Each structure stands twice: as structure tokens, then as C-alpha cells.
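The structure appears below as C-alpha cells.
Up next is chain A:
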Amino acid sequence: MLGSGLIKGLAQTAKNFFGSYHDPARMVTVEYPEQKRVVPEASRTIPFLVYDGEDPELGLRCTACKICEVECPTQCIYIVKNTSKKPDHVGKMQFHPATFDIDISVCMGCGICAEVCPFDSIKMDQVFELSTADRFESLLLHKQQLAKPNSYFGKIHPTEAGEIDIRREQDKRKAEAKAKADAEAKARAAAEVQNAAANSAAPPPSPQTVTPA
Partner candidate 1 sequence: MTKLDQIFVSTKHWLVGLAPEMLQSLASILLSIIPIMAVFGGCFAVTTILERKGLGRIQNRFGPNRVGPFGFLQPMADGIKMLTKEDIVPFQSDKVMHFLAPIVLTVPIWLAFSVLPFGRNMVAVDFNAGILFFFAAGAASELAVFMAGWASQNKYSLMGAMRAMAQMISYEVPLVLSAIPVIMIAGSLSLPQIVEAQAGYGAGWFPQWHVFTPWGLAGFGLFLVAATAESNRSPFDLPEGESELIAGFLTEYSGFKYALFFLGEYLGLFAISGLAVTLFLGGWHAPLPILEWLPSWFWFFVKFASLIAAFIWVRGTMPRLRMDQLLNLSWKFLVPLAVLNLFVTAVWHFSSNWQSFGGLAARWLMCGGLLAAAYVLLGRSLSRGQGTPRKYTYAE
Partner candidate 2 sequence: MPSEIAFFTFAGLTLISAIAAMTMRNLVYCGLCSAAAFAGIAAIYLQLSAEFVGFAQFLVYVGAIAILIVFTVLLTRGTDIKPTVAIVSRGWIAGVVIAGLVFASISVPVFMSATLWRTAPPEVAAPVEMIGLELMTRYILPLEAIGLLLTVALIGAVVIAMREKPAESIEPEVTDLEENSTPAPRFDVSSLEVKS
């Protein structure tokens, strides 16, 4: 009334003016190129492919099952299955992608691909400096650009990666133990039959029976 509200408002802005010099909570701006926010662990931008070991081609967890391609809301994933197979972490023979492309100009970073992936292969990255001068080639990421080591995954999503690593290690041990047991049983059976010359190895595990824990 009669200007008292205006005075109150002026006091408020004055408070904010002086507060901005001593109260860091008021200044939420991050001066970007010099400072960068520490992104929370859950943060996600675009997908990437996880590989184990050193070789991106050999260690790629993806089995080209195409679930992510089907579920992707924007249909920005393009996968071509390779005809050959290679063993996965538990030693089963799996298909692997010949082509795995993600058009990140279309990708909206929803993370559904990472959620539906049964092989813990596609995960959400945290890079955000993605701008390029080339609209077409640079924004279409191929398998080589998408593949990143498991150690990187462990660095950006430590909790989730730790759980997955433990689970995969358990699977591997179980599979090894099973293989060992199988081999022993086979050997025993072989010894019993006393026909060692004919059979020397266990049959390879069928690729269809992959069961994530």
C-alpha cells in the first residue's frame, strides 16, 4: 500500500545483490568451460557399448540380439548380426554385431535400450560435449566409437558396474565349475567306458541357453 510494497521489493533485491557476493548458495551458475559440474552417478546422455578386456572387437558384450533396436522409441539404433560366433564371458558361443550404429542426432537419451539389454552391454554414457560442425557423419556413431571398456563404465557408474561385475564373475565361476564338473564327469564316464580315444572334449554349450542371473 502506498509504495510500501515497492520498498519491500527493493529491500529484497538489495538482499540478493549483496547476498550474491558472500553466499555461494545463491549463485548457482557454473562458469562452464573453466568449471564443470560433477554429474551424479545416475546421469545419462547417450548410449555406449561395454567391452571386457583390452580388445573392443573381442570383448564386446553385445550379442546382436536386437532387443534395443526394437525397443528404442526413436528407432535410432541399427544393428547387423555377424554370421560368425565367438565365446562370451561364460564361454558360450554368441553372435556379435557386424554393424552397430547409433544416430545420436535422433537419440533422445531416454535410456530404455540400457534398461532392456539382457547382456549388460549397452549402457548410458555421461559425455555431454557432443557438438560437432558436421551434422551427418559425426553424429552417426559406429561400433568403434561406441565401444568403451568396462573400466570406463566402472568409473562413471561405479555402483551399477560393481554389481554387474560381481554377477558376471559369479556366472563365470559357476560356468567354470560346471564345465569342470562336466569335464570330470565326462572323464569319469570315459574312464568307465574305457574308450578315451574317441571322445576328448565336452560338447560346446548351446548359445540358446543363456540365462542372466
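The rule we apply is simple: a residue touches a chain if its C-beta (ideal position, glycine included) is under 8 Å from a C-beta of that chain, and two chains touch if they have at least 3 such contacts; residues count from 1.
Regarding selection, all candidates are chains of the complex that A comes from, given by their letters.
Treat the numbers as computed from the prediction; the structure is a model and nothing was measured.
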>> Quick check: counting C-beta contacts as defined, which of 1 or 2 touches chain A in this complex?
In response: 1
> Mind pulling up the chain A residues that touch candidate 1 in the complex?
Replying inline: 1-3, 5-6, 9-10, 12-14, 16-17, 19-21, 26-29, 31
